[in-house]
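Of the protein chains in this complex, one is absent; all others appear in place.
Entry: subunit A
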Amino acid sequence: MAVETTTRAKLRWGLLDVLVIVFAMVPVLWIASLSFKTPATLTDGKFFPREWTLDNYKTIFDTDQFVRALINSIGIALVATLVAVVLGAMAAYAISRLDFPGKGLLVGVSLLIAMFPQVSLVSPLFEIERQLKIFDTWPGLILPYITFALPLAIYTLSAFFKQIPWDLEKAAKMDGATQAQAFRRVIAPLAAPGLFTTAILVFIFCWNDFLFAISLTSTERSRTVPAALSFFTGASQFEDPTGAICAAAVVITVPIILFVLFFQRRIVSGLTSGAVKG
């Protein structure tokens, strides 16, 4: 009886899982399939390409445009992630540990920033960046990315810090650590899963951004991949760029997948078990 129920439950859950995966994966696989098609078969509506070709990939890596955009994307996203996580960690630590005047205000304002419609900031930012001469530069994108990623980082990280028993920090202090040592050697290693999770979220946010990338850049100097894709023309100006765009789309999902796979191993739950009475 019990076995029957579990088998049936398994079946039900399995079906549900398959449904979700199909729903999520079909567009991605379609793009991948398009990227392997020749221009002639591009619009044949077949899921599996009849003729496989790598021409599209050759095309995008031959044009300087895409490679340059890829470098910009990686650089800008990494710098923004690093700064946002470090700043966010310090802010979140303070929020979770200290009771300082204006704490509620800080948390409220950061939430406000996260919810603020980004599109309404585009023109002011454009004007400001032109005045400051950082329009169409790396910092010109990194700064707004940090601004919008910080609330996210602070929220995720303060949740993680709150889980770490305060006694550990007291113990470190009693053992002779300074505040900085206690944070670096005891608290930060324990918050590592949180730090990596936050890093992934922030990186994906920066990597996927299109709005700022298209409005705050004007040349290849700082244009990121999502923006560059929209300027794609293919090998020659008269060619249909669909295949190339699809190839580029596939290429830019790869770093995200690598990023997640790389850090996933470090996101070990239950790292804090055994610290205090378990």
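Heads up, the rule we're going with is that a contact is a pair of C-beta atoms (placed from the backbone, for glycine too) under 8 Å apart; a residue touches a chain by one contact, two chains touch by 3 or more; residues count from 1.
The rule is simple: contacts and distances are computed from a predicted model.
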Protein name (UniProt record) of the chain left out of view, among "hydrogenase (acceptor)", "Kinase A inhibitor", "Putative sugar transporter ATP-binding protein" or "Protein pafC": "Putative sugar transporter ATP-binding protein"
Hidden partner chain, touching residue among A:40, A:90 or A:174: A:174
Footprint left on subunit A by the chain that the document does not show: 165, 167-168, 170-178, 181, 185-186, 189-190, 270-278
